[in-house]
Structure formats: structure tokens, C-alpha cells
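Here the complex is missing one protein chain, while the rest keep their positions.
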Amino acid sequence: MNRREFLRVFGVGIGVIALFDMFPRIIRRRNLVRPPGSVVEEAFNAVCIRCARCIQVCPTGAIVIADMSDGFKELGTPKIDPLRGPCERIQGRCDQKAKCAEVCPTGAIRPIDRRAAKTGSAIINADRCIAWRGGSCLVCYEVCPVQGAISLMDESRPIFHADICVGCGRCVYACPAQPKALTLTSEGERRLWPD
Amino acid sequence: MVVASGPVLQIARGSICTISLGLITLTCPLGFIQTSLASSSIVLGLVVPTATIVAATILLGRVFCGWICPAGNVMQHFGDVGRSRYLPGLRLTSFFQQNSTRIVLLGSTLVASAVLRYPVFCVVCPVGIICRNVISLVHYGSIGLDLLLIPGIVALELVLAPWCAHICPLGTTLSVLSRKSTIVPVIDKAKCVVCSICTKVCSLKVSLIHSRALEDCSKCLECSVRCPTNAIEWRKRAES
Partner (left out) sequence: MLVEKALELLGGTEKLVPREAAILVKPNVGFYEKDATTDPQLTAAVVKALKRAKPIRIVVGESSVRGYDTDHALEATEMRSVVEEAGAEVKNLRKDPIVRVEIPEGRAITSVSVFKTVHDSSYIVSVPRLKRHSATVTTISLKNMMGTLPDNEKGRFHQVDLSQCIADLNSAVRPNLVIIDGTRVMTKSGPTGGVMVDLNMVVASLDPVAADVVAAEELFKAEGVADPRRSITSIEHIQRAAELGVGVADRSKIEVLEVTLA
């Protein structure tokens, strides 16, 4: 093949990839919440081989596969969706050992001490919260496994403390408001640094 | 089918990108190379699983393509049928049939992975896409838009070239490893009637009569099964 054909194939390829890469990023506004013990995002996207073993092994079903709207670079990688289930690294079926870290073959997700694990933080939209609108609901406070992550104002309205929250998402999953008053963000997440 | 049924029946752990059956773990060699390039390091956890497939390929050629890959044969079949039905007059450009073209394609994905810092081909790999969607379907009942890439690749195939033989970068990688594969198909000249059925049925476009592209042979056994005079044998390379 001659140089022109080569450059044409190469150029078209790179152009297509760059386009796919940029487009979803404009749509998606928030960073993805990753499984506990994930390495920093740059390294995560580089080393995750998109094998989906973590999805298969997660006992709560919290880990799902990122799709097109999450970005081309992130497509196929695992992310946490609290609407499917909470992450039980802090309390529950993974409190001894994170099952996702156990099966990850590339080290994109690594074992992390339970006390250090933080996937992000829950945030509240008070306009949608039943308690903040005068009703009787404290489900988030009841299900939270971390003492102090949620406190009560006037013994009836929940206040969220992102610095204590570990991002398990149980509150988001359990919130009975429609639409949900809680979201899980990657705020304050603790990531590992690959050597 | 083995790969697709694995996650469904919970026998195997993982998808074709990395799969475990009991104590044996296998990894796509192209995935290993891309992730290592993207992260500027050698992904240690993948070294042994990659070595296993590499060893199997060096010995037996592109058995992965013939017996494990759920995507290639299906897509290529649609491509061939589609081309003969809808584009009968189309002559495929020889551009894609040159070996150098697919090597360049492979090289491009590797360079892209190193520059963009993520395993570019893993994202669009039809095998990976099928496996991941089977897993997501089984585990939480949904599939992704990335499945649309499959018909997209078939469409490309219709006008450009058959996927497995001439485009697939994973296939190209395995071909490179198969150059010295020990077992090859051999024609017994005494029985051969030069009907070219073997060439026609070969999904990897190996031309046995001209001994061309033998490294692409996936050991699917189609040629030897269909040969009307049973002229094809499977022998150690040294003897041929």
C-alpha cells in the first residue's frame, strides 16, 4: 500500500474514534461512580480490559456496564448504579473482601481496606424529599450503615455529611420518594494509585 | 456458543476478554497488548492468561477463531450472504486483501491505544460487545446501544472485505503468532481433483491449493469434511 492510502485509513480511524469520544462527554455531566478500590480514572480506563467479571460477581447487582452515554472511553467499563443495589463493601456480603477486587484480572479494581473504601457521596434534593416537604420518612437515616453520615434536623429532616458518607448508595436505593430525592456522586471518592 | 453460554450457565467466569474455567484463566492477547500500551506498563495479572492462549495459537493456529469466537463466523456469514444477494456485481477492492493492510489496521489500534490511553479496539470488538451484552442481559436484563456496532461491522464487511480474514485485528494478531503453527492442512496430490471446494468453504479465505495464508487456518475442519475425495489431511508442519 502506498503512503496516501495508509494515511487515509489511519486518519479516518482516528477521526471516528475522536468523534465517538467527544460526543457522549458533552451529554454526560457527572463522573462515573466506580467500584470500591478502583485505581485513578486515567489508569482505570487504560487498564480495564472490559471483561465484565466484576458485574457477574457483585452480590447486590450494584455494578453495571457503562454504556454509550457514559463516554466512548468508558464504554464497557464497570460503574456503580445504586438504583440496582447498594455496595456492600462496608457492611454486608463484601465486608470481609470485595468480590469485584478479587476477580479483576488487570488490577483496575484492587483490594482496599474496608475503613478506607469510599466510592463517593450521597447528595439530597430537598425539594423531592418526603421529610423535607413535611411528611414522615427517615428511611435514609434508618438504612445508613455509617454512624454520622446522616444526621437529623429537628429529629425529622435528614442532613447529609459527605465527609463521613462512604458512598454505599443504600439510602439512594431505599429512598421511597418518586422521583428519588437522593443521588450518588463520585464526590470525595478514594481511588488507588497504580505503581 | 461456548463463550456465550458460559456466563448464562454460570460455568465460566467472565467474558472472552478474560475468562476462567476452574483454575484456568485465558485472556485475549490483543487486550493484553492494548491495556499494557495504554497504561505504559505490563499488566502483570494478564501475563499468564495471555501466555496460555499464545502457546495454544503457536501450536494450533487460529483455533480461537474457529472454535471459540462467537462473533466472527456469524458476521462473516452475513457478510458473504449479503454481498452475494444484494451486491452481486461488486468486486472487492484488493486493498483489503493485502496482508499489509490488516497489519496496518492492527498497528493503528495499538498506536491509538498508546496515544489515547485506553484499549481502543476492546471497546468496539464485536466479540467483547456480544459477551458483555449477554452478561448484562442475564444479570440485569438490559442491553446496550453498542450492539448496533455489529450490524455496522457487517455493513462494512459487505463493501470492504470479510471480517475474520482481512480486518479483525485480533485475528491478525493470532495470524502473526500462527506463522509457525505445528499442525496444518495438507492436500494429498494423488486424491485432489482441483475442484476448489476447500477454498470456497474456508471462512478464513485460506487457499489450500496455492498454500496461501496457511497461518490463517482456524482448524474449523470445514475443508476436510467437505472435500469430495477426502484429499485433505492434518499433519505436523515438518512433514509437509
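Labels for the chains are A and B, by order of writing; each one numbers its residues from 1.
One rule holds for everything that comes next: a residue touches a chain if its C-beta (ideal position, glycine included) is under 8 Å from a C-beta of that chain, and two chains touch if they have at least 3 such contacts.
These figures come from a predicted structure and were not determined experimentally.
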| item | value |
| --- | --- |
| Omitted chain's touching partners, listed by label | A |
| Subunit A, residues in touch with the chain not shown (by the definition above) | 59-60, 86, 91-93, 130, 135-139, 141-143, 145, 147, 152, 155, 170-171, 173-174, 176-178 |
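The rule is simple: only the chains that are shown with their structure count from here on.
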| item | value |
| --- | --- |
| Interchain centroid distance [CA atoms averaged], subunit A/subunit B, Å | 34 |
| Contact set on subunit B toward subunit A in their complex | 7, 13-15, 17-20, 25, 27-28, 31-32, 35, 38-39, 41, 43-46, 49, 95, 98, 100-101, 104-105, 108, 112, 116-120, 122-123, 128-129, 131-132, 135-136, 139-140, 144-146 |
| Sites on subunit A touched by subunit B in the complex | 1, 5-6, 9-10, 13-14, 17, 21, 42-43, 45-53, 55-57, 61, 64-65, 67-68, 72-73, 75-76, 84, 103-107, 194 |
